[in-house]
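Part of the complex only, each chain left as placed.
Per-chain residue numbering starts at 1, and chain names A, B, C and D are given in the order in which the chains are listed.
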Amino acid sequence: MSFADWLRADRLPHIWCSGCSNGTILNCTLAAVEAEGWDPDRTVFVSGIGCSSRAPGYISTDSLHTTHGRALAFATGVKLADPSLNVVVFTGDGDLAAIGGNHFIHACRRNIDLTVVCMNNLIYGMTGGQGSPTTPIGALSTTTPYGASEPAFDLVALAVAAGANHVARWTAYHVRELERAVQTGLETPGLSFIEVRAGCPTNYGRKNRLREVTDLAEYFRTKSMLKAKFDRLVAEGRPVPSDAIVVGEFVRRSNPAMGVVP
Amino acid sequence: MKLVIDENRCKGCNLCTLVCPYRIFRPGTRANRKGVLVPELDRPERCTNCRLQGLYGRTLCGVCQLTCPDQAIGWVRERPYEPAKIEVEY
Amino acid sequence: MQGNTASAEGAIAAGCRFFGGYPITPSTEVAEAMARRMPKIGGVFVQMEDEIASIAAVIGASWTGKKAMTSTSGPGFSLMLENIGFALMTETPLVIVNVQRGGPSTGQPTMSAQGDMLQCRFGSHGDMAVIALAPDSVQEMYDLTVKAFNLAERFRCPAFLMADEIIGHMRERIELPDHVDVVDRRPLESGHLPYEAGEDGVPGFPVFGTGHRVHVTGLTHDERGYPVTTDPVLHEALVRRLVGKVENARREIADYRVTNPDAEVVFVCYGSPARAVQQVVADHPDLGLGILRLRLVWPFPEHALAEFPNARVFLVPEQNLGQVAREVERHVLVPVVSVPKLGGELHTPAELLRAIEEARSR
Amino acid sequence: MRRELRLSGFGGQGIMLAAVIVGRAAVMYDGMYAVQTQVYGPEARGGASMAAVVFDDEPILYPKVSDPDILVIMSQEGFEKYGANARADALMLLDRGLVHSRPSCRYYEIPATEDARGILGKVIVANIVMLGALVASTGVVSREAIERAVLDQVPKGTEDLNLRALRQGYTRGEEARE
């Protein structure tokens, strides 16, 4: 069996735009789930609303496409009611960190045994390109026509501070690393949060000179910096480019968790 | 195994052209009926996976498949294996 | 036993094994009772971060096949409305207890009201139909919670127990039955699509983890559960089925008590005001008063009004400005007199007598 | 016969608990009907708290107490808010040390808090003393019933103290009636 067997073939092609990273991230997640040997009949994918949140609809398991921002609250109910189910959550930066921010920090606090994959494209894709809480200062969007002026969240820092047992960041360019990070997430009891920097050529890209899919891939490749290197630079007091995407594993611990099969 | 791109799924993003170490994918030039420029395959029999999947019984490399955002890349079984024949699927 | 505790006990008797909630006066004791009881009977109690999360968790739990419930009051109920719509759309069985307090807004948190009756009926966006019960005693807090579960499971939808603070906080004698009739969820039969409904409009339920690989979405969907969001015909058929399965069962599930069907002056009532009405009717047999007491308010049993062929006036005492009275008006030709009482206290017998007086002299 | 009881005092005196206990005694051990209600509210925290019980041999329709026959008043504020306009033929039991005013209806002065602090050594059982006096002086419920109800409701380890408080209350109630 390959990850492709987890797909609902009758629903493809999906609605995502050409070059959208969501498809890649879906692949990597399914590859991880497949590598873990999970049973599709005992696995549930949950999401909120957004382009990213359409992912579960393309997976041939039980899948719960909920309301905007609430994926983690629904998933908490599923997992606590039946801890023997494997539960993975797909979400977007808007879904998770704008309207869903509270469920995000509470799921991390409860350290509930979920794996959360956030397709962070720095924008609201589904509604046509508005700024999100991760849109960098200066970036253009339909609601930041003069450049975003609000500071952006560091989702990884939030997840760590809120209590998640496993936290990592990669980009859609790092397909193998991402697959492995998700797999670590699946294996870690407690909440695992994987932020994936994703390209939205249609909305984010078009406005911010990353229209070409290949430019986006190049961007991810060149701007990414391994956490180890970042830590070293910081420790040495050397400058870190302000637009560096720090990738790698940020935390892996075994604090008390909820929803773990006893 | 034979590398194929599902024309019904491919949206022509050209990410595959970027990631294959063998540069097997080349940007397409002719729009298909959906208006998509599906990449063309340059001697796909060079692909690690095409060559060795049968041998190892699992997907090797597979970076293009994992990367393809449209789940358009796959392999179909060829029987018998015909190393000389060049198939361009788009 | 207190009303709120009785509701928790009723839920447990009905098979509830998941409770997700958030404290709010005057419903908190339901959650507190569940916090004590659930761990003892192998159920799950979780206090969520807010009411939105509470109902979300309850919906999620319901999809694992567990009977699930939440409880709240006005402000929390307002917050739940989006996900109540999701439960309606995805046909998720669950029970919501709303112990009503004085609104609008934070209002009178510790006082009684029935101000959320129309909110329950119309409060989520889009067209909807709901099942709502209203207890008038601690016994009914128990009995009607059981019934709410049975209706939720039977119709694959949320069911509401619309209590009021007086009943929720009251303590009185209650008989816990040895046996309660429990309706269990009808599982989806293999070979059927997850949203393929029979004649009654109610599809079988594909429990998560049992191999159905169902897709559940709040988007307009086809019988497989797949989103189809721009097909007007499909959307109309779906909404009409969702509304119809409840509205068409109006007669079948109607639950009311008729007192003195020959009466000319008839009270239509539910919840705590019904206690005042019963007192007045008992104390004044000479006045020829009738009572239509609704135990189930929505879908409104309009045919029940016909049980009073001689009615010359309907009096509707409510702890609101006449919410169910509006509905009664739509169905009868004789005058309908709303007898509102705001501020959190029960109508006194004297007030009801005055209303009768006024209604007669019209 | 319907009898209506109202209890009032300040927060922390256990007014609610007293109401619950006497209601329980009636229903569980005297085979009567009883409905217990109370005033909730943040006001109840600082100010006067109030609870009420209706007793009857038949099912009770109207559950609220508007004009009680019996009042138990344990603070001056409670008196002012809930006791001052008691009806003329009512009976009021009041905590002698804490209530300064006196009503126009019949009343018994019970040194409940004094006894609780002095004789029993725990102010906290003043409400139970009051309950004893209530039962002894009005017979709303039987002594056996109230004793069993008290035992049901009080924390483990305090049964004895509470029973003593109840009996002290009986004595005070009997004294008052004389």
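List of remarks:
As a working rule, a contact is a pair of C-beta atoms (placed from the backbone, for glycine too) under 8 Å apart; a residue touches a chain by one contact, two chains touch by 3 or more.
Note that the coordinates shown come from a computational prediction; the quantities given were computed from them, not determined experimentally.
Counting every protein chain in the full complex of this file gives the formula A x2, B x2, C x2, D x2.
Heads up, the rule we're going with is that only the chains that are shown with their structure count from here on.
Centroids of chain B and chain C (each the mean of its C-alpha atoms) stand 58 Å apart.
Separating the centre of chain A from that of chain B, both taken as means of CA atoms, is a distance of 27 Å. The distance from the centre of chain A to the centre of chain C, each centre being the mean of the chain's C-alpha atoms, comes to 39 Å.
Those residues of chain C lying in contact with chain D across their complex are 25-26, 109-111, 165-166, 169-173, 272, 275-276, 278-279, 282, 345-346, 348-349.
Residues 8-9, 11-15, 17-19, 36, 59, 63, 65-72, 74 of chain B touch chain A in their complex. On the side of chain D, the complex with chain C involves touching residues 20, 23, 27, 33-42, 44, 60-64, 66.
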